[in-house]
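I am attaching a structure below and will ask some questions about it afterwards.
Only a single protein chain was left out; the remaining protein chains are all shown in position.
So, chain A:
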Amino acid sequence: MKFDKPATTNPIDQLKVVGKPTDRIDGPLKTTGTAPYAYERHDVASDQAYGYIVGSAIAKGRINAVDLAAAKAAPGVIEIVTWQNAGPLGKSKSHTAKLLAGPEIEHYDQAIAIVVAETFEQARAAARMVRIDYARAPGRFDLDAQIKSAPPVGEDSGEGSHSPPIARHGDFDGAFAAAPVKLDAVYRTPDQSHAMMEPHATIAAWEGDKLTLWTSNQMIAWGVRDLAQTLMIPKEKVRLVSPYIGGGFGSKLWVRADALMAALGARAAKRPVKVALARAQIMNNTTHRPATVQHIRLGATKDGKLTAIAHESWSGDLPGGGPETAPSQTKLIYAGANRLIATRLATLDLPEGNAMRAPGEAPGMMALEVAMDEMAEKLGMDPVAFRILNDTQVDPMKPERRYSMRNMTGCLKLGAEKFGWAKRNPKPGQMRDGNWLVGMGVAAGFRNNITTKSAARVRIDDKGGIVVETDMTDIGTGSYTIIAQTAAEVMGVPLDQVKVTLGDSSFPEAAGSGGQWGAANSTAGVYAACMKLREAVAAKLGFNSADAAFTGGRVTSGNRSATLADAAGSSAEDGIEYGDLGKTYQQSTFAGHFVEVGVDAWTGTVRVRRMLAVCAAGRIINPKSARSQVIGAMTMGVGAALMEHAVVDKRFGFFVNHDLAGYEVPVHADIPHQEVIFLDETDPIAGPLKAKGVGELGICGVGGAVANAIYNATGVRVRDYPITLDKLIDKLPAMA
């Protein structure tokens, strides 16, 4: 189905199932521990051996020699694979560094061997007996030292975030020089880690030259492509199965070392092999969100109209890698005639930088929305009113492009009203609650909506139920449920009459999970397939498809009526493909984030007391799981603002705090009750469901709102995330 004109009234608009807060259909499995994750598939292949990956102990250099004698002699060891006996390997464009190193080492904990043994304990013990003689080379590990020589490098994150090397609109320099009110500030965000709860894991089994991987992956078709390229085998020979994924946040967009090493280990051992990355390997072996240095300059008239906006960002990555696209939203979010956007990329020999939930906007908004708060204060304006004054309904750098729908102003206004923003004292350090300095902060939320093709196969089973098959994934996003809702709505059956099967590369290729594109596109693909199925059903029943009504498990046409079971066996495969609406219109999602914090006046301890997000993201297919997406993203945003920091050892080039004790993420005690309000809207330009993405919107801006609340509470402006108490304690107001 081609979607090249705005949607009109269609079966989704019945809203019998779509749009209703719905318990997840996979909930009973997940809550009873019966949803099978990758490492747990005892059922799929017999005689599974265990693999354990050995990672490089140096960040850069080469391996002089490998001594496997002790490891090979260890009890239970079946095979050991290194680059020396792995056979020829290619490298897909998705991977900056090789998944299997040797003899060259590109980063710390890069995989250099897999030890395959009869048991996990034996594989782990033998992995520690692998002796490597390294020649360490000097590396570049300090972003601050490298940014001076960083050239402009643009990037399309492939996740809806695009940042040019250098882009100018109007005359920024002249407008900034002439502006009566100016802000010029530098912000820093640190390296961050996805820290999803399920480690990367794979079971690999070869049947002749055919490889099947039960793995944990967000993008099934990408995984097939990249693994086939790496193993240099036809992609038809690779099958990926990933029905349940224990979180990804971008770290499982591409297959990682667990998948390749399991495949190599299984080929060598001539047995299925299961591998999981140890928790302490994940942060240095896999990808992370790169640290940024962001220089923002704002110029405005005295009455608060922005006239000059510059956002320049520096980040680093391995040779051949890409930048964090932190200035992306600054092209679009606020009005203003004169603009400069720049992205520069340093070379670093740290582990590979790549996408983490809302790459670009997540760290970019943490800087921009604090700059907006600072500017509002300089102007003596309320920060909500300042943002509303500078709203735009067009792409400011291409004014002929309108937003398909944009109600950021509505989000901010409703949020201010519901949060009690009027009670905020604009003068910092004035609100007290016992020993707590209390403050409120606001930020806008902004993240683009991506349209991308997505397909599905649907059929009617013997009982008149609907079976949906697509390689779409559910990484906790609620895909199972919204796909079932879509099929139920279009086919006119109750939700429990729909069976959804996901995450298998033998199914039609779907949008996959990334860049908050999963929900709107995968349901659009299922919609397309179901519309085609309606035609097949009508044809089978001899009905005129144009006037056939699908309700209550029945098909009615004129005075004729049949059950769906009468059309059992009917099937259809189709997908959604988009025309130019994504180009002719700017499609984005919007939020107003409101946060109240308490800062202990004696210790500087920050506690988040209240949080509210008001979101405008088109039709919300399942308000229950969409709300969970937003509160989850708000939670990760609190982590980014207050604690998350992958600390670089600049001598040896690795993340030091590479586990869940050292890399702190929010826990229960850090997160208060959270409120989310969705504006009631539909965006017919976005797709047939009139829905947009929402999974990343919740993290975009919320960190800035936390920072602004801390400033309002204390009068201390911290521009270097995370805002830990050591950055506050010697600057807090004197206690009476």
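Going forward, contacts are C-beta pairs under 8 Å (C-beta built on N, C-alpha and C of every residue); 3 or more make two chains touch, one makes a residue touch a chain; residues count from 1.
One rule holds in what follows: contacts and distances are computed from a predicted model.
Considering only "Monovalent cation/H(+) antiporter subunit G", "Sugar ABC transporter permease", "Aldehyde oxidoreductase iron-sulfur-binding subunit PaoA" or "Two-component system LytT family response regulator", the record for the omitted chain gives "Aldehyde oxidoreductase iron-sulfur-binding subunit PaoA", by its UniProt protein name.
For the chain left out of this panel, the touching residue among A:660, A:679 or A:729 is A:660.
Touch with the chain that is not drawn comes from one residue among A:249, A:386 or A:590, which is A:249. In the complete complex, the residue from A:131, A:302, A:463 or A:731 that touches the missing chain is A:131. The chain that is not drawn here is touched, among residues A:6, A:103, A:170 or A:672, by A:672.
On the side of chain A, the interface with the absent chain consists of residues 23-24, 26-37, 39-40, 42, 54-58, 61, 64, 67, 69-70, 73-76, 108-109, 119-122, 125-129, 131-139, 194-199, 244-249, 276, 278-281, 475-478, 624-625, 627-629, 631-636, 649-652, 654, 659-661, 665-669, 671-674, using the contact rule stated above.
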